[in-house]
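A single protein chain has been omitted from the complex, and every remaining protein chain is retained in its original position.
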Amino acid sequence: MKKQWLFSGLLLSFLLFLSGCEPLTVFDPMGPQAALLKDVIWISIWTMLFVVVVVFIILIYILVKYRSTKTPSDYRPPIVKGNIWVEITTIGIPVLIIVFLSFVSVQSTYEAESVPKQFKDEEPMVIYAASSNWKWHFSYPEEDIETVNYLFLPTDRPVEFRLYSFDAISSFWIPQLAGQKYAMTGMITTLNLTATEEGEMQGRNANFSGEGFAEQTFNVSAVSQKEFDEWVKEVKNTAEPLDEKTFNKLLKPGHLGQKTFSSTHLDFSPPPEEHGEMSEEEMKKEMEQEQSDH
Amino acid sequence: MEFFKQFAVPNPTPTIYLSMVAIGLTLIAVLAGITYFKKWGYLWSEWLTTVDHKRIGIMYLISALLMLFRGGVDALMMRAQTSMPGNELLSAAEYNEIFTTHGVVMIFFMAMAFITALMNFVVPLQIGARDVAFPRLNALSFWLYFMGAMLFNLSFVIGGSPSSGWTSYFPLAGNELSPHIGTNYYMIALQIAGLGTLITGINFIVTIFKMRAPGMKLMKMPLFTWSALITNLLITFAFPVLTVALAMGTMDRLFGTHFFTMDNGGMAMLWANFFWVWGHPEVYILVLPAFGIYSEVISTFSKRNLYGYTSMVVSIVVISTLAFLVWVHHFFTMGQGALVNSIFSITTMAIAIPTGIKIFNWLFTMWKGKIQFTVPMLYSLGFIPIFTIGGVTGVMLGIASADYQYHNTMFLVAHFHLVIIPGVVFAMLAGMTYWWPKMFGFMLNERIGKWAFWNIAIGTCLAFFPMFISGLDGQARRMYTYSEVAGFGIWNLLSFFGALGLAMGFILIVFNVYYSARYASRDIGDDPWDARTLEWATRTPVPEYNFAVTPQVDSREPLWDSKYEGKTLFKEEIKDIHMPNNSGQPFIMTIFFFVAGFGLVFSMWPVVYVAAAGIAVLLFIRSFERDDGRHIHAEEVRETENNKRGDTR
């Protein structure tokens, strides 16, 4: 019996902690995507808590009532045949729960993958995030600057990250802004996120990528558009441009501190083709190429 | 000298050298011991050449326990390393090797072997058969598994262990990023062991379909047998996918092909897909037999028939079908878009429905029962709440959007351990304790067993509940260390204490085996738990022919009905019994497999050719062999039966 109380106790303290004073990273969102995921997680926790509590109550009740020491020694348990209503309940309620959660899942997945509603009309800012063992290269094509292992993001502006990798599969993750997505070689994956609050955050590679994996982190600063523009200007004025030789040195496995450059590697080391749907133009090109092949 | 360099371990530390010496000394001690006690003949004729499913089951059991020890030590080292921020007990390279071998050893060599052990021992007895359909192949299966496991473990002392995770994702595991031979061990050892598993799968499907006692219709089979049947069907259709994936990985590494490489059109995502097309069914390959064991144990110790037999069977079948339709949930974050993720999210969560039905059926089996808190029952009762928590967090992970936040974090690690430990390890311990008297003729001590249970149950909760929190706080899995500011320290320290609790529990189990072997009564009768199914209708310990007379069955609980409803199980007279002969061929053949595997790991082609030729020759010998088995005469059977009866009843 002690065991059940122990479980409930642990569970309770777990929940208390989750809703406690200092919020866990995932529950401390600084943008709409992470806030959405926080809500989804809480919906699922409460729903699942209901299931856990029901199972625990039935279990404890049965264990207390039908333990052999409580039943008379000549008691012989009956042969129990199934009851259709019991079956309908035990199937029906889980089905309802799963239908509800499926709805939540599909709806929130579509939402998490797209630009948040309030920023739908804005042109997103594009940042290329490329991982190489064990660092992150961030290229701002519009501003024509590049950073290593840190990010500056303007608040209230949707950002479209285009992710790829120079070697191992990495996972780009800033838990306070959005969920993670893989960066892989030979293709681009996209991640939409928007910071709505100013502040400092941590981002990291979440997918194991070898010896230096634990330290493959980066800093994220969400600042106002004005501050962001100032930062860009400063980088343009002070930082060196990035040439191919320097970049190849950066790609070598190892750790680097933060670095800043006033041009991107995209010019001499273009990113891989987009993943998924091809634009019409690309399609045409591909077809022409195929015809010339024959 | 150049030649020997390749066998050196890449990151040797004093600990590794010490372990090498310890392993060497143990090996010498074991060999010397066998020689001193003149046990080579016994070992060869009774074990190495046996084709008896019970002995093969016991060998699987011993191997599984050994591998549990290896994987458990790995786990302890991992938890010790991460118990404090910035700890320097292990380097990143060592930590990576350790979590890789922990995963591989626990899944392939511990859990798979454990379920195969119990299936081997129990299934033929439960269906009233004399052996499996192909006893010789059964021995081959075991030895393939054993040699695969040994080859994999050899990596620790010769050449170095793999270090790209038990999932071995490319391109990380490819030559470009892991030039070291460690991953070769992974690819080849798993290939050898996987072949053994596939043969087991085929063997048991035929056994269960064709060798049931007269009257045992499919819907009268005990649930453990049902779950074994479905598990083996899953094995037969899922393992070939792993075979192909491993073959491709091996070719990439040894022959420079471009399946999963970064250039020349290689596609690393294909590995991830193939791995999980096999890997998700694998989860159910492990957990379904566990469900079967719980069904048997809960029914036995509630003294009641299993509630909802039909819905139990249907839900196993539904789970096994869905198992092939959910693999994408292992990489929702690979960028395949909202539509694909939504579909797989729904299929994933749908599995919760049949699983939930099973949980409720177990609960209702205890309803109006007479619950006895024996050790096997305690594991089953501990399973229900812990597995429920593991299961509902699985549903949470199945919500694709939320998974973007859980993926690759300690939250995930907590989830799958809280599914696999109660879902597989508890079941195996329950099953082992439950069937132990049939295997060895004495019972395990209940008192020590209960102590072990509480250590393991509380240890599991303490080790894995904190990971939910550190995961939500942003701790990625497989990090060998973290900084103090991250604030994960306290949760990881709690986990470490939990791991110590688990270790204590397993030590108690080992002690229990020793203690019970020494002091437990041998006078326990044939049916010490007052059970319900056919395996308990045999003598204890089970004679090699299992049943003197084939039982005749007309209900789901034939033994119970014969005890309390006055039905007769054994109607025929004792006749001569046909038995297969022992054979050394499987053992010898798998030694060639081992040698060939070793040659492949180091690309030593002459070794590979010679060993492959050895395998081919043995196949030919087998094809030309004319072995019709032998007969045990009726008198001999009668005598054995009478002696055992005199002993026990």
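We call the chains A and B, going by the order they appear; numbering starts again at 1 in every chain.
Quick note on the criterion: a residue touches a chain if its C-beta (ideal position, glycine included) is under 8 Å from a C-beta of that chain, and two chains touch if they have at least 3 such contacts.
Assume contacts and distances are computed from a predicted model.
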| item | value |
| --- | --- |
| UniProt protein name of the chain not shown, from "Polynucleotide kinase-phosphatase", "Peptide ABC transporter permease", "ATP-binding cassette domain-containing protein" or "Quinol oxidase subunit 3" | "Quinol oxidase subunit 3" |
| Touching the absent chain when the full complex is considered, from B:G103, B:G266, B:P354 or B:G597 | B:G266 |
| Positions on subunit B where the hidden chain makes contact | 133-134, 198, 201-203, 205-206, 209-211, 236-241, 243-245, 247-248, 251, 255-259, 261, 263-267, 270, 274, 277, 616, 620, 623-624, 626 |
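Heads up, the rule we're going with is that only the chains that are shown with their structure count from here on.
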| item | value |
| --- | --- |
| Subunit A-subunit B separation of Cα centroids, rounded to whole Å | 33 |
| Parts of subunit A lying in touch with subunit B, wherever the complex brings them together | 3-4, 6-7, 10-11, 14, 17-18, 24-27, 34, 36-37, 40-41, 44-45, 48, 51-52, 55-56, 58-59, 62-63, 66-68, 71, 75-80, 82, 86-87, 90-91, 94-95, 97-98, 101-102, 104-106, 108-114, 133, 163, 167-169, 171, 173, 175, 178-182, 184-186, 189-190, 202, 204-214, 275-276 |
| Of all residues in subunit B, those that touch subunit A in their complex | 92-93, 96, 163-165, 169, 171-172, 176-178, 262, 267-269, 272, 302-305, 307-308, 310-311, 331, 333-335, 337-338, 341-342, 345-346, 349-350, 352-353, 356-357, 359-361, 363-364, 366-373, 381-382, 384-386, 388-389, 392-393, 395-396, 398-405, 407-409, 454, 457-458, 461, 465, 468-469, 472-474, 476-482 |
